[in-house]
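Only a single protein chain was left out; the remaining protein chains are all shown in position.
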Amino acid sequence: MEKSVQELAEFLKGTVEHDNPELRITGVNGLVEAGPKDISFAVPPHVEHCHLSKAGVMVLSSEDPELDGRPVIRVANPRAAFAALLELFRPQEEVERVISPYAYVSKKAKIGSNVAIQPFAVVEDDAEIGDGCVIYPHAYVGKRVKMGKDCTIYPNTTIREDCVLGDRVILQSGSVIGGDGFGYITQNGKHSKVLQTGNVVLQDDVEIGNNTCIDRATVDSTIVGKGTKIDNLVHLGHNDILGENCLVVAHVGISGSVTVGNNVTFAGQVGTVGHITIGSNCVFGGKTGITNNVPDNSVMGGFPAMPMKEWLRQEANLRKVGDMLKRVKALEKELAELKK
Amino acid sequence: MEKSVQELAEFLKGTVEHDNPELRITGVNGLVEAGPKDISFAVPPHVEHCHLSKAGVMVLSSEDPELDGRPVIRVANPRAAFAALLELFRPQEEVERVISPYAYVSKKAKIGSNVAIQPFAVVEDDAEIGDGCVIYPHAYVGKRVKMGKDCTIYPNTTIREDCVLGDRVILQSGSVIGGDGFGYITQNGKHSKVLQTGNVVLQDDVEIGNNTCIDRATVDSTIVGKGTKIDNLVHLGHNDILGENCLVVAHVGISGSVTVGNNVTFAGQVGTVGHITIGSNCVFGGKTGITNNVPDNSVMGGFPAMPMKEWLRQEANLRKVGDMLKRVKALEKELAELKK
Partner (left out) sequence: MEKSVQELAEFLKGTVEHDNPELRITGVNGLVEAGPKDISFAVPPHVEHCHLSKAGVMVLSSEDPELDGRPVIRVANPRAAFAALLELFRPQEEVERVISPYAYVSKKAKIGSNVAIQPFAVVEDDAEIGDGCVIYPHAYVGKRVKMGKDCTIYPNTTIREDCVLGDRVILQSGSVIGGDGFGYITQNGKHSKVLQTGNVVLQDDVEIGNNTCIDRATVDSTIVGKGTKIDNLVHLGHNDILGENCLVVAHVGISGSVTVGNNVTFAGQVGTVGHITIGSNCVFGGKTGITNNVPDNSVMGGFPAMPMKEWLRQEANLRKVGDMLKRVKALEKELAELKK
């Protein structure tokens, strides 16, 4: 594919500076990696290194400074423009829509049209696979699982019985949907398993990261709301209910029976106790330990979690404790002398 | 299935209050989800919301207050009663005990009676599978693995060569038993692999969570004692020895050569250094960092770990450091003025 600067500007709904009508762009790449036939982009603080890039055209926002005479396309959101350019120049590979003779598909399963089921995938009795789904090798789709349209199920994933996926759900490799929750009755020091008889519901446009585990509910459903994106190696406990459009970063562990609102961001390695409610529009910094209910619009850090500003102030103060110890000692000495 | 209140009380070894002999209960559900033909249960602090539930019958302990005239079954342990009701009304689905023609089972493997081996599972040479085991798709059972009776091996699990499982062991999906331990010799800045020639032993009634990894020993065995239950995404290093009836919550990381007693609880995201000994009946709060040997009956938190009470007191004190800084400054000023 070849595009002129003007064509790319139209595609991105941007405006051109210093056009070079001869130039033909054939690819998109990062600031450092781009060559003279590539388009690239920058946002602060990388904008200041723009002049070092070999990219033929640069996408910048209208607030960014002038460049060096090279063609620039100005857009409202350079990051979004970059995402669009990736789809233009590096579209996702088409997957052949066939059911492999090497897959195991129960005769009792309902398979939509335009579906790919690759070698050694398993689709069990009474599972329903919507139109346009792609199921990679070694994926396991348990009994009565319902999958909407255009889902992508990467290799070595497990979807246990009775779980429900909406449309356009993506399961990255090795993720486990609907594993048993960690529920036991302890009597006389012995732990007996509580059957985990519920399921997991992943609503439309949810994406689940590699080797992430979402446990099925004891009764009823563990739910991940529309458009929520979950990173790698995350644990969601049984009966958790996550709202819409949340972002859950790697290694987050959410204990059982936690309810989370919409548009909440958990940074990496955050953990929570169970049986709490977290409001909407909250942000939790990395490694935060959440031990109580959290109201809407909270920005928190630390363990036990506190407002982020407070935590940052406290961390700064803690670095003064060694000095303070000396000052207290000095005060005690001075006062003792004064008393004499 | 339909049961009268009286029949359920007998099943639960409880006593009935406000019986309604006409009532036929057909299911069990949570406090919020239950309908008029369901039985539900509550424990504090949820007991106070009981009157809002639509459940036809409620299971409560004898210490809980009177309800609203609705039938109540009083039992010693409502949680245990709920677990029993789940088994009554929602029994685990029977798995057909056949060896799928789509599985790969070595001719040199010994397979017990009443075993299910599902499509694309692999059972290698000289593996022994006890009576009543269920092996789901894409499970890998390596050479010479010994598995006791009635084990459940969920999809996409790996059991490497020579590992030993007792009776009724459950491996949740994606778990890895007997992966190589993280052992290297470093010489001149280069790390050479130390062969990991031991195995993993999971004793009777052990359950291993989704995507949890238990590494094989360098020599001898990594051991998980009878009845110990491990949650998702946990790491046990090589040569760890865990006692009986422990609970290990998600994202816990136990370094190599750690010995743990019986009835120890590790809450989520706890980590330990290697080569230490942890006594029996200990409890570690979430995110605890254990850096030393720990005696029996310890309850600890923080990093480096300290007694939980001390850690909670310290955390409360730390929140006063900002204020203390001001007070010290004020003292210094006053004292300076006094000296003048």
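Order as written gives the chain letters A and B; numbering starts at 1 within each chain.
Heads up, the rule we're going with is that a contact is a pair of C-beta atoms (placed from the backbone, for glycine too) under 8 Å apart; a residue touches a chain by one contact, two chains touch by 3 or more.
Remember, it's a predicted structure, so these values are computed and weren't measured experimentally.
Contact with the undisplayed chain is limited, among B:Q92, B:N114 or B:T197, to B:T197. Touch with the chain omitted from the figure is made, among B:Q118, B:T158 or B:S298, by B:T158.
Considering the full assembly, B:V176 is the residue among B:V72, B:I111 or B:V176 that touches the omitted chain. Check A:E2, A:E87, A:D125 or A:D296 against the missing chain and you find that the one touching it is A:E87. Across B:M58, B:A81, B:V145 or B:V328, the residue that sits in touch with the chain not pictured is B:V328.
One chain of the complex is left out; on chain A, the residues touching it are 28-30, 33, 77, 79-80, 82-83, 86-87, 90, 92-93, 100, 102, 118-120, 136-138, 154-156, 170, 172-174, 207, 209-211, 227, 229, 231-233, 245, 247, 249-251, 263, 268-269, 286-287, 315, 318-319, 321-322, 324-325, 328, 331-332, 335, 338-339. Mapped onto chain B, contacts with the missing chain fall at residues 104, 120, 122, 138, 140, 143, 156-158, 160-161, 174, 176, 179-180, 182, 184-185, 187, 189-195, 197, 211, 213, 215, 218-220, 233, 235, 237, 239, 251, 253, 255, 269, 271, 273, 287, 289, 303-304, 306, 313-314, 317-318, 320-321, 324, 327-328, 331, 334-335, 338.
By our rule, only the chains that are shown with their structure count from here on.
Superposition of chain A on chain B using C-alpha atoms only gives a rotation of 120 degrees, nearest 5.
Between the CA-based centres of chain A and chain B the separation comes to 26 Å, rounded to the whole angstrom.
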